[in-house]
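Just one protein chain is left out here, and the rest sit where they should.
Which chain is which? They are A, B and C, in the order written, and residues in each are numbered from 1.
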Amino acid sequence: MISTRLWALHMIEQPIMVKICDIREESPNVKTFFFERKIHFNPGQFVMVWIPLLDEKPFTISYIQENLLGISVLKKGPFTRVFHSKKAGDRIGIRGPYGKGFNLQINSCVVGGGIGMASLATVIDTLPDITIIQGARNSSEILYQKRFKNMRLCTEDGTMGFKGTTVDLLDEIIKKQHFQKVYTCGPEPMLYKVVELCKKYDIDCEVSLDRYMKCGFGVCGQCDCSGQRVCVDGPVFTTSELNKMEDFGKITITKTGERVFINKQ
Amino acid sequence: MISTRLWALHMIEQPIMVKICDIREESPNVKTFFFERKIHFNPGQFVMVWIPLLDEKPFTISYIQENLLGISVLKKGPFTRVFHSKKAGDRIGIRGPYGKGFNLQINSCVVGGGIGMASLATVIDTLPDITIIQGARNSSEILYQKRFKNMRLCTEDGTMGFKGTTVDLLDEIIKKQHFQKVYTCGPEPMLYKVVELCKKYDIDCEVSLDRYMKCGFGVCGQCDCSGQRVCVDGPVFTTSELNKMEDFGKITITKTGERVFINKQ
Amino acid sequence: MSKVNVSVTLCNIKLNNPTISASGILGTTRALLKRVAENGAGAVTIKSISREPREGHKNPTVITFEAGMLNAVGYSNPGVDKAAREFINLQDVGVPVIASVVGTHKDDFVRVIEGLSGTEFSAIEIPLSCPHTPGFGLLAGQGTPQATFDITSEVRRVTSLPIFIKLSPNISEICTVAKAAEDAGANAITAVNSMGPGMIINIEAQKPILSFQVGGVTGDALRPIAVRCIYDLYKAIKIPVIGVGGVSTGRHAIEMMMAGASAVGIGTGVYYRGIDVFKKVCEEMILWMQENSIDDINKIVGAAHD
Partner (left out) sequence: MSKVNVSVTLCNIKLNNPTISASGILGTTRALLKRVAENGAGAVTIKSISREPREGHKNPTVITFEAGMLNAVGYSNPGVDKAAREFINLQDVGVPVIASVVGTHKDDFVRVIEGLSGTEFSAIEIPLSCPHTPGFGLLAGQGTPQATFDITSEVRRVTSLPIFIKLSPNISEICTVAKAAEDAGANAITAVNSMGPGMIINIEAQKPILSFQVGGVTGDALRPIAVRCIYDLYKAIKIPVIGVGGVSTGRHAIEMMMAGASAVGIGTGVYYRGIDVFKKVCEEMILWMQENSIDDINKIVGAAHD
């Protein structure tokens, strides 16, 4: 009898409280929080993080190592501000992991913009020979500098690496080197341009999208992108899937469920 | 996801409708009903039989053969009267099997009184060399005559076999032959005497008891016998268990939950 | 295998099969409705729309437990004006689309329905039964016979579309409320909305998990309650009943229809079995009908009654 009930527990979508065991400052605005916890995880999947009495939001797992997992958090609004104030020993709630991750292939390239690097980090851990392009506004915002050697960096202001966008840099590199796949995560206008560029060169992309989320497990419809639920059908989509998603790069959805144009940066 | 839900279905105690595929007249008042159905079953276990809009009552499985199972029903009161009127093709509901069965051991003996033979029948099927004692009021009530050869019969009126009780016959046989175990089912005063007799000869008994049942799975308390739930802790009890059960042989429990003396026959 | 009919007609709306996606489930955009239709739903329902935009409650808004789901989304929706722009060209969806309209005051319902009038909805569902959103449903006293009569009459005045009044399983006098809706001109009763509310506490955090603390219980836990409501309603009213609550298999859908439902809503089932739960439920219904020699699903409606 009891064994059947324990099985059933696997289906419970509720946060489990975990203790922050370490915190690393990745940049002035990004901190990685570490937890001791074993989970089954594919690079690209995410968890919902609950801060009791405050809110619950999605975050990619950016580190995974045996019993240790890490989440890299960019300070942005009310939730991430409180998150950044947490200390080692404090507890937060986690449920998941959710979503479909990346399909990993050797001889590929990742293109990360800003905090988007967080979802690509575990891809890089798994495929060490991969080409890494990271873009940021300025040198201080570059993430994981010690973690990943040989990153091809670009900054908008030219304070470090290539001066220009990740898309420009990718274009240069592709001309010299063929990739099986390009994995990308970052601001959606950038993602769109990466996909368009790769189409030109006939390279498949896998793109991790960002939509406002509620349930995280595919029932509420809040995270829609052209009929695809980003929480379970994504967050990672392939070029051929994106070709059918008219909203990609153009339209996102607000907390009220309204479809609105994405700000071109 | 789905696999965990299918697992959970194993815990559902609800009748499943099965079609009567054959009916055999065992005696003027006993019919065996056959169903095509595969179940995991130990001799001595029982099922709850539901006749929609009427009632639900416990019955031992008296035949089991690959996909076929049979229930032998003595016509007694309102429920079994309707049961006897069922034809091949009609459907009844079954849930279970419930309870603990017999622990089978070679070189043993079964002692059955009346319809009590039904729970012993599958014991005999499993242990073909077992000694069989069957008692009935008269020759027409003897069950399973073709099914089991070499039965040692006794009738109250002497119309067949030994004239006297099963207990008297058992006493005679024990004097000549040693048994590892005696399995018995029938009217409780008989069961009590069998156990007392076997104690004298230092032979362990396993006894199948009969109490009014409701849930069949150990929550309602209706089937109590001295703190033991006949539905899940029994219906089969060993001598050492019975030694601690003061009500055994003396007190049963009615539909209202009242503890009343058992009619000595 | 013999051919069986699973199409039903509900208030003159023809459905290829009796499954309907419940309101609040994958009903945020037209694209998503279309996807649900492609996954086998006989009709789809949009997420409830109010007069003004609403952000709803903060997360966590939806969690699950051993026996079902707990939610307090709080009617997040873009408001009627934006919704009227989203839900156009509904014939593209491929199946009938049901609007769900909520309001705090009688006027709100009218305003929303008028706002949606340029669209091509097949029916309007009015939930008077949400247990966890202040200003709406049970928390605004809309579940009484009188309030139900008043709101239904007002809605009847401004639309000729079929009206489905959606009721709560919590109220003991569900049949009286349904009769009030029927008397006021409702065309069907949707039974039921989520029950409770309920609460789940995370014991390490020592706090209720939902940000609104309490939420409506749905899924397996709700099914026996929903079946009883439908059984009672089938005897009490003449208009059809749309059964909702805990359906995730063909057997569940058949059970609801035998209790008296003419069609069956599915919400939490999407979680249990995926977005194609509609297709799966229909296939299971068809298989069961074939095995039990029933050639038309309409014949089982109310079959559990004497």
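Here is the rule we go by: a contact is a pair of C-beta atoms (placed from the backbone, for glycine too) under 8 Å apart; a residue touches a chain by one contact, two chains touch by 3 or more.
Keep in mind it's a predicted model, so treat the numbers as computed, not measured.
Asks: Check each of B:P52, B:G77 or B:P128 against the chain that is not shown and name the one that touches it.
Replies: Only one listed residue reaches the unshown chain, and that is B:P52.
Asks: Among the options B:Y63, B:F179, B:F217 or B:F237, which residue touches the chain absent from this view?
Replies: B:F217
Asks: For the full complex, which residue in C:L15, C:I49, C:V112 or C:A221 touches the chain that was left out?
Replies: Here the residue in touch with the unshown chain is C:A221.
Asks: Determine and list the chain C residues touching the chain excluded from the picture.
Replies: With respect to the unshown chain, the touching residues of chain C are 65-68, 70, 138, 170-172, 195-201, 203-204, 206-208, 213-214, 217, 219-225, 227-228, 231, 246, 251, 254-255, 258-259, 288, 292, 300, 303-304.
Asks: Can you name the residues of chain B that touch the chain not displayed here?
Replies: Those residues of chain B that touch the unshown chain are 5, 8-9, 11-17, 48, 50, 52-57, 91, 93, 95, 213-215, 217-222, 224, 226-229, 247, 253-259.
We adopt the following convention: only the chains that are shown with their structure count from here on.
Asks: Can you figure out the chain closest to the middle, judged by Cα centres?
Replies: Taking the mean of all protein C-alpha atoms as reference, the closest chain is C.
Asks: Going by average Cα coordinates, which chain is farthest removed from chain C?
Replies: B
Asks: Between chain B and chain C, what is the gap in Å from one C-alpha centre to the other?
Replies: 49
Asks: Taking each chain's centre as the mean of its CA atoms, how far is chain A from chain B in angstrom?
Replies: 64
Asks: For chain A and chain C, let me know how many angstrom lie between their CA-based centres, rounded off.
Replies: So the centre of chain A lies 35 Å away from the centre of chain C.
Asks: What residues in chain C touch two or more of the other chains?
Replies: Correct list: 272, 274.
Asks: Which positions in chain A touch two or more other chains at once?
Replies: Expected reply: 5, 8, 11.
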